[in-house]
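Please find one structure pasted underneath; my questions will follow.
The complex is shown incomplete by one protein chain, all other protein chains being positioned as in the whole.
== chain A ==
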């Protein structure tokens, strides 16, 4: 089965999330984390609790004093991310994004893609963690907040709020098809604007910026991967060395550049 016992995992993970922070030395803060994750698993029965969620939830509790506010922020975040955690016997939702990543690298750096594939990394599973916890393990606490804020500003869509209010937690944006009710494009984030202009969105809606962020991390390490990686283990070793060395601002700039390049190439293919 998909879920096993939600409460066992929630309990385990509450006790090992950001424990180096003074904030979580307080029992009442730990119980907030427990409450929010348990209630979320209860309202989203299809996905339940999944490891990685506590990493996504913890910053909300640190930032927002009020437990209810923190819950709703986490719930809104999960509307974007719950697809990653959804699973069947054979697959986990995040594999969708890994496939997007594969096709983007194939277009932008075919040599790197071929190399990764030869080494048995064609499924891009080595990037799994970056997607599941949105770079929280690659960045410090402060830097991940900085990165999240930039990501969400770049992806900003003024219609997002109304779609949130209309639909229950069981529907997410990608499942509804993407149909913006166009206001002034200046209200949209830079990444979103580029997507609207190129109109290359498939039925799945636009690819989230996280895919291009991971792509930029791979591009950044492209030489190293091509020259040093002789197996899947080397790929993971090289990418794990990214830990703590990732510059959030640089990664965002890199992601936007790759995105623009990708859109140009796709337009070129269509023409």
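To be clear about the criterion, a residue touches a chain if its C-beta (ideal position, glycine included) is under 8 Å from a C-beta of that chain, and two chains touch if they have at least 3 such contacts; residues count from 1.
Please note the rule applied: contacts and distances are computed from a predicted model.
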Looking at UniProt, which of "54S ribosomal protein L7, mitochondrial", "Proteasome subunit beta", "Ras-related protein Rab7" or "Ribosome biogenesis protein erb1" names the chain we cannot see? "Ras-related protein Rab7"
Looking at A:46, A:149 or A:233, which makes contact with the chain not pictured? A:233
Which of A:92, A:145, A:196 or A:238 touches the chain that is not shown? A:92
Cross-chain touch to the chain not pictured, restricted to A:31, A:99 or A:118, is A:118
Please identify, in ascending order, the residues of chain A that touch the omitted chain? 1-4, 8-9, 12-13, 16-17, 19-20, 50-52, 54-55, 85, 87, 89-92, 118-121, 123, 125-126, 128-129, 132-133, 137, 230-233, 236-237, 240
